[in-house]
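The chains shown are only part of the set, and none of them has been moved.
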Amino acid sequence: MIRAQEMGRYVENGILDMGITGLDWVLEQNSKVREVARLRYSKVGFKGVKWVVAVPNDSPIKDIKGLKGKIIATELVGFTTRFLKSQKIDATVEYSWGATEAKPPRLADAIVEVTETGASLTANNLRIIDTILESETVVIANKAAFRDKWKKTKIENIVMLLKAALLADGKVGLKMNVPKGKLKTVIDILPSLHTPTVSSLSDGAWVAIEVIIDEQVVRDIIPSLRRAGAQGIVEYPLNKVIL
Amino acid sequence: MIRAQEMGRYVENGILDMGITGLDWVLEQNSKVREVARLRYSKVGFKGVKWVVAVPNDSPIKDIKGLKGKIIATELVGFTTRFLKSQKIDATVEYSWGATEAKPPRLADAIVEVTETGASLTANNLRIIDTILESETVVIANKAAFRDKWKKTKIENIVMLLKAALLADGKVGLKMNVPKGKLKTVIDILPSLHTPTVSSLSDGAWVAIEVIIDEQVVRDIIPSLRRAGAQGIVEYPLNKVIL
Amino acid sequence: MIRAQEMGRYVENGILDMGITGLDWVLEQNSKVREVARLRYSKVGFKGVKWVVAVPNDSPIKDIKGLKGKIIATELVGFTTRFLKSQKIDATVEYSWGATEAKPPRLADAIVEVTETGASLTANNLRIIDTILESETVVIANKAAFRDKWKKTKIENIVMLLKAALLADGKVGLKMNVPKGKLKTVIDILPSLHTPTVSSLSDGAWVAIEVIIDEQVVRDIIPSLRRAGAQGIVEYPLNKVIL
């Protein structure tokens, strides 16, 4: 319901006690809020989004110094203006209502635009000359609310669960049965992140092992476990993980 | 393949031994079938659907007594007619082939329409004056089939599984490792719905606890469990639950 | 990125060390590759795809002998040509760029087309006269790569995981608590595919049982387990299974 761009405002003025949004929009709005946590995805390859300065491939502009006296189109007018000022670069920053990447060279000399892979910039014949902001998801809280003990605990509980859900996103559960004699060999194969749960079975010659591991190491570990004597190996999905 | 509206008929005449449909259509068709179970979703907030009587916002009609002599459009002609008769209200009930909510005030004085939130009625400038039927999903069986012992068992097995799947919809599994000394504190935090499974671990100082809980209480319980000393807390999804 | 039709080529010429594709396209391209594994889905009812010879319902052609001197449209020109040659049937096989089923009778006398249920053939008034290829998913490897020990192990590890994921597709995990006295009754109900994991609980009068079973037998087993005294029966999903 609430746009990322507006979250900072509503948390700052106390309409909401807390909110989840992008760091970029908190900075753009210059919101006076308490940053409670950053939510990083555990999946390899996810690197957040970046706001970059891009110019036409054939532009003479080589770096941000070259923006002096130029027109820059962006949705992030506030942050860009403050950033350029801090760099003592005098330029015209214009608000772009959309299709920012299509604006250079006719309607703007450069743009400040959000990008993950840069593919859309390439397709518009644009070249990145600098990154001025790396953004990620942040949990923010109203300052007064965060001084209230009951609310602070509530907010921290929600953050704990959000982190647990994010952590689970790249993890899986693994269980297997192992002959007691091979227990050490099997445990040595498992990542040492946290101690595996070893439980006894009715059949005294065997134990059951259960462990939470990164989805990415599964492909290397399962064949090794199999060769080391583990049986009935099962991988199952997780909703939340709190190590 | 088979519409909800027709299920009652095919179960009544024995083409099918059992079926799942809405209570509303069983009543509309006045089907002579055995109701075996009602399937309620465990998720909070789901309240089934209601068939309501609605009139234009500016209609003088205040309650169902006011329907006397009026035209009522509805897809539920049979039930509505019988209901009005039982209330000794004489009105014209017309079958509506669709777009029922757009009919008043030109084509009908009132409508009987299904609604969950009432939003669509509001958008058509209609006002609810009464609810004449609350419907939910029912499992129905052919009467003769249900007297056949083998078929009855089959039907009951299917109902048990359907209920298990519904029950699982709002529940999750939770496991964690707990130092023996903190076992009681942890168990006291868990809802007392059913006894948690406590299993012994190779490391005699710890036990493993496993429990099925409502997805909604997770947000409150996990932080408490963490503070009480539980470690390696994992939430995992469930397909079916039979308590 | 890589089409099924082209995978054989890229694995054969060593651009790729291994690939997953359909057996049909490996045969069509006559690729010189090592077949490492066939990936069968464990779900009941899935039977792979078939390439069939089909003719118009009112065609006089009764079997593949009748194709002599006829025009056959197909996307599988290479395999079909070799197949007919091996059967000593002389016919014209033309490459079809699509809409193959609409070609008879005007543009072709018969077609060789892939089908799962035959429904699309029926809708085009075509009749199947023979099946010339049953295809399934195959893992193929470059011959030189498969002689390299390190690569061979890597490839086999990947195959093991693919099979584990396929096996999991039709299976679920089941756990329950059982009074010790009823353990044997309960175990007798479970399929004997592999030994269930029986673990001891803190409450010495009960044990916990965990087992992996076919999703399809769940509907029959759960009611029996319930009647035999099992409690807290839970079914959960699996990502991978290695028995």
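Lettered A, B and C in written order, each chain numbered from 1.
Keep this in mind: a contact is a pair of C-beta atoms (placed from the backbone, for glycine too) under 8 Å apart; a residue touches a chain by one contact, two chains touch by 3 or more.
For clarity, every value in this text was computed on a predicted model and none was experimentally measured.
Participant: Since every chain shares one sequence and 3 appear in place, tell me the total number of copies in the complex.
Facilitator: This complex, considered in full, is made up of 6 identical copies.
FYI, only the chains that are shown with their structure count from here on.
Participant: If every chain is a node and every touching pair an edge, decide which shape results: line, ring, star, complete or other.
Facilitator: complete
Participant: What's the call on chain A versus chain B, same or different interface residues, using the half cut on shared numbers?
Facilitator: Chain A vs chain B: different; shared/all numbers falls short of half.
Participant: So what angle, to the nearest 5 degrees, turns chain B so that its CA atoms land on those of chain C?
Facilitator: My answer is 120 degrees for the C-alpha fit.
Participant: Considering chain A alone, which of its residues make contact with at least two other chains?
Facilitator: Residues 199-200, 236-237.
Participant: Show me the residue ranges of chain B that touch chain A in the complex, using the header's touch definition.
Facilitator: Where chain B meets chain A, its residues are 172, 177, 199-203, 208, 218-220, 222-223, 226, 231-237.
Participant: Quick one: in the complex, what on chain C touches chain A?
Facilitator: 156-158, 160-161, 164, 168, 173, 194-195, 197-200, 207, 210, 212, 236-243
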